[in-house]
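With one protein chain removed, the remaining protein chains of the complex are shown where they sit.
What follows is chain A.
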Amino acid sequence: MQYFLNGLPIGAIYALVALSYSLIYAASGVLNWSQGDMVMLGAYLGFTLFQLLNLGFTPALFISMAFVACVGVLVQYFILRPLRERKAPPINVVIATLGVAIITRNIALVIWGPDAQIFSSPVSAKPITLGALSITPQDILIVTVGIGLMLVLQYFLKKTREGKALRAVAQDRYGAILMGIDTQRSDGVAFAASAALGAAAGILVAPIFFVTFNMGAGIGLKGFVAAVIGGLGYIPGAIAGGFFLGIVEAIAGGKISSGYRDAITFALLILVLWLKPSGLFLRKTRQKV
């Protein structure tokens, strides 16, 4: 039970990153490898706004999310759109997003330098004990904000005009075009929302890990594994996959050794790809957003 609790905050973070992969994949069929670096950008911006400029945690969160969302739109507009228009093969698009990842990483290196930054938690990291269980206010903050953002995403996808258009494009791109939906625009919306989710994950994870220019690689990969476990492109699956991975890692780290944690993650990935490539949580055929 304690391991379960320990796995929740990191699970929430994985879920946010997994969502960012799945949303773009569902909406535009692109595997965006710069997603992890949007996490890193979010963490750095949050660090700058919260730590250096002394803004509150909430404004720092929203401003970084908005800023990184703009970065996402720029990536879609200047990288993905021209490739799309030239009907570039998917592998070229994937390589282009890898390029974006490397450039982002280097820009961060230039701006914030090579040293790891410490993001001090906005709330206490001292555990509160409830009987045999303990949880820190920081963990509670991460899980609450994480779940809050997932609810906002659900609302956006189910209730707003822009969100419904995004789902339509994800479910039938040709059908959506015939309805007069501008797919370039919906791609832009997907990139913006995904980048914002990544940025939020970055700020939430920052107090747990150090903030470094190459932190995106690790967390990006974990988020991707979570997305695949849940079924890439399947929104509820991304959430379930994120929490599942977080909890499995906490149990593995506690029961076996934290040194094996990453090995277990990737063993899990291989197992899922081998036994059930559509993801653990997808029952019917292809189901999307």
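Keep this in mind: a contact is a pair of C-beta atoms (placed from the backbone, for glycine too) under 8 Å apart; a residue touches a chain by one contact, two chains touch by 3 or more; residues count from 1.
We take it that contacts and distances are computed from a predicted model.
Per its UniProt record, the hidden chain corresponds to "ATP-binding cassette domain-containing protein" from the list "Hydrogenase maturation factor HypB", "Protein N-acetyltransferase, RimJ/RimL family", "ABC transporter permease" or "ATP-binding cassette domain-containing protein". From the options A:L53, A:L151, A:I177 or A:I256, the residue with contact to the unseen chain in the full assembly is A:I177. When the missing chain is restored to the complex, the residue among A:A165, A:V205 or A:A226 that touches it is A:A165. Although one chain is hidden here, its contacts on chain A can still be listed: residues 161, 164-165, 167-168, 171-172, 174-182, 287-289.
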